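Inspection log for the structure reproduced underneath, given as C-alpha cells.
Here the complex is missing one protein chain, while the rest keep their positions.
This part shows subunit A:
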Amino acid sequence: MFRRHCLKLMLAGSAFALSSGFAQAQMAASIDKPVTITFYNYNLASASAGADATRDLLREFMEANPNITVKGVPVPSNEILSRVQADIVAGQQPDVAQLVFRDLIYIANDLGANALEVMVPPFELAKQFEGMIPQGIDLGKVDNKTYGLAYTFSTPILYYNADLFRKAGLDPDKPPRTWSEVKAYGEAINKATGKHGFFPGAYGPVDGTFVYQAIAMSNGGNVRDGNKLTFADAEGLEAVQMLRSMVDSGAHARIDVGSHQDTMASGNLGMFLYTSAVQSSLLKSAKGKFDLRVAAMPGFGEKPTRPTNSGSALFVFSKDPAKRRAAYELLKFLTSKQAYTVITTKIGYLPLRLDIVDDPKYLAGWVAENPMIRPNLEQLSRLTPNVAFPGPNYRQVEKMMMDGVREAVFGKGDAAAVLKAAQQDAQRLMPR
C-alpha cells in the first residue's frame, strides 16, 4: 500500500513538475541570488586523471561564478542513466547530467531533458555554437533540437606495443593501416612472442557499442535503417566475419572482455582499439615498462574509416528558471576553450573547438609535445554519429545486438547465421 501511495505521489509530483516546466520554458536572464545545482558526472566516479581534472574545472567555475554552487554527483558511466532516472522518479530533479549518446532518444523523449533551442535565447545559443565542430553539435540532436551539448568526445584509436612489434620482427614506425594488415601483424605477434595480437574494446560491459559501430560503419554497414535493424546485413556482417576470421587465425585474442585495458597495460597485448579517453591511464601504466604508441583506426582496404564517437553530452533537466541559467552557465564554461584545454591535456578527450589546437594560448605547446593526439584529431573530420536505438525497448535491442556480435565473433556457430538470428529476435522489439 505504502509503495503504491509513494508511486502515486511521485507520479503526481513529476506531472506537476512537468506542467510547471512547460509554463516556464525560459530561463532567468541572470543570477542575482545564490543557487545550487547538481551535476551528475561519470568522470568524477573514475579513479583516474578524469576525476581530478573535473574537480579542478568545477572549482574554477565556482570561483568565477560566486553565486552558483555546483554539487558534483559521481556515478559510474554504465549506471548514470539509471541513477538520473531514479532520482527524477524520487523527486530529486537533477540539474545537469553528463550522459552518453546511446540513451539520447530516451533522454529527450522520456526523461524530459530541456531542448537548448527552447531554453536559451537564439542569439546566445548561436554564440555558444560558434567555433564548435558541427559534427559534434549534430550528435546531440533529436528532431532538429539540441538536447545534449557535446562535451567529452573521443574516437577509437589503435594503441600498440612497439616492443612487441620489434620482437615479432615488425616495424613499429609502420603501424597497420588496414584490417588485413592487423590480421597479419596480430598473427606475427602471437606466433613470435606468445602474447596476444589484437583486441578491440568492443565487447565488454562498459564498452557500449561505439567501437563495434565504428568497425561496421567503416565497411559501409550500419546498425539500423530507420526502424529496421540492419546490423546482420551485407557490410556489417562482413565486418563481423572479418573479426571472426581473426579470432580463428589467432590474430584476435580471446581474453576477458571486461579487463582488456589491464591486459594492454600489463604489456600482454600487441594492438588495442579503444577510446582515446584512456590514453593518459595507459601511458602512465606503460611508462618505463614498454613503448606505447598510437595510430589511427584501421580501415577496410582503401575505404576511408568512419570513426564513431564515444563520450558524452551535457543535458539540462532543471525546471526552475534560475537553476536553468546556472546550468547553462556551467555548460558554457565546460565547453569553453579554456575547459577543453584542460579536458584534452588532463583526460585525453578531444577538443571540440578545433581553433584552440594551434593556438599558443591554449593547446599548441601541448600538442607539439604530445603528438599522440594527432591521429585522434585527424579522425575527427570523418566523425560519424554513433547510432542510438529508438523505442521503449532500445536497451534490449542493443543488448541483443551485442550478444549476437559476441556469439558470432567468439562462438562456434556460423557467424552469419548467429547474427541474422539475433537481428530477427531484436527486430520484434523495435517500434513499428
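What we mean here is this: a residue touches a chain if its C-beta (ideal position, glycine included) is under 8 Å from a C-beta of that chain, and two chains touch if they have at least 3 such contacts; residues count from 1.
Note that contacts and distances are computed from a predicted model.
Considering only "Hydrogenase HoxU", "Nitrite/sulfite reductase", "Sporulation and spore germination protein" or "Sugar ABC transporter permease", the record for the omitted chain gives "Sugar ABC transporter permease", by its UniProt protein name.
When the omitted chain is restored, the residue from A:228, A:361 or A:428 that touches it is A:428.
Of the candidate positions A:74, A:112 or A:321, contact with the unshown chain belongs to A:112.
Within the entire complex, the positions of subunit A that touch the omitted partner chain are 1-4, 7, 10-11, 14-15, 18, 82, 85, 88-89, 110-112, 195-196, 204-205, 254-259, 262-263, 266, 268, 392-393, 395-396, 398-399, 403, 406-407, 410-411, 425, 428-429.
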